[in-house]
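I'd like to ask you about the structure that follows.
All protein chains but one are shown at their positions in the complex.
Up next is chain A:
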Amino acid sequence: MIIRSVVARSTRRALSRRSFQTARRLLSAEVDSIDASADNSLRNVQSIESQINANTDQHVPSVDPETHATSPAAQATDLVAEHYRQFKQQQQRTGHLGSEISPHYQPHTLLNNPPSPADVTLELLLASEAHQGHATSLWNPANARYIHGIRQGIHIISLEVTAAHLRRAAKVVQEVSRRGGLILFAGTRDGQDTAVVRAAQLAKGYHLFERWIPGSITNGQQILGKCKLKVVNEKDETVPGFEEQLFERPVLRPDLVVCVNPLENYVLLHECALNNIPTIGVIDTNVNPTWVTYPIPANDDSLRCIQVIAGVLGRAGEAGQKQRFEAASNGQITYRPADDLTLPEEPEADKSAAPTKPQASKPVALGGESIENADEVEAKMDDAADQDGRKLGHRIKMSS
């Protein structure tokens, strides 16, 4: 009888979402009946509210289903959202009435929407104060080829030279990123952090804006040995199952380092040079240009100039990544995959397969000339690395 009455009560409701819980109801009928009656009254209120809202223009405050009260907080949030939408519509219609504003420098656009290598013009570099060097007495004579002249006691960097070197560096960044290389953007002065982080985001690389720990490359196993490694496929998706094999792998190193203040990062650049890692650097008139592989003669003291250069290199990296992903979606891999990993298959299948077969977690690399060149370069670098006593783990993405 109790069972029957409870079931009848539950079916009489308009929205009977508890009908499947009738079994549970049998156990605690009394408590559930109070709950059910409260729910019923709430649903009555909500149905009345929806009827009023449907038939009239007046807005009725909604009932909070948990506390059964009209919560001013929820209404306030709804109102704020509505007002914001109306504000945005009004701004779109009448916000720009009255005049047309001529294009001008807006600092946030250098970070939100950085220029690409195609947007590099002498006017942009001049406006970003890239031409301003240091006092003539502080110069490094090796930079003589980059200097246009002297004005008001400082050396003026030739902007055509700056533009040419910047385009070359952008091409290097684009190609390294197209081939799946690890790029590190380093800038340790005050205010350079946002530019460096933004460039790394665009190029899907890595950033550094605090002090470089000396030995992170030459003594990398000690300093960065605890960092986690992961295996990714050509679409940058993590492939599980390689955890045991990654335990023994050596720590990763960057394939390219972009440093926007080389004067303070001598140690980083020296470690890169010792380990044959190419570097790009912003070379002011007092900086030694031989510290980096690809100098960009420009003003490293101007944040606007650094934001332009880091933005351009970030955009170049973004273009390279896009090319890599497009090739991957067509089945082409732009790099040589790691050949000393075995697939995490079942033990009996593993024993039956040939032991020296290279792992097929990534599809067989296609594409002609570029891969062959990559193989040659890879072979040379492996020779160099073997002399060093350690293998370079190129193709495995390090997770930070």
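Operating definition for what follows: contacts are C-beta pairs under 8 Å (C-beta built on N, C-alpha and C of every residue); 3 or more make two chains touch, one makes a residue touch a chain; residues count from 1.
Note that contacts and distances are computed from a predicted model.
This complex has a chain not shown, and the name its UniProt record holds, of "Manganese and iron superoxide dismutase", "IBH1-like N-terminal domain-containing protein", "Signal peptidase complex subunit 3" or "CENPN protein", is "Manganese and iron superoxide dismutase". Within the complete assembly, A:100 is the residue of A:66, A:100 or A:244 that touches the hidden chain.
In the complete complex, the residue from A:55, A:137, A:152 or A:330 that touches the missing chain is A:55. Think of the hidden chain as still there; on chain A it touches residues 53-60, 78-87, 89-90, 93-102, 104, 106.
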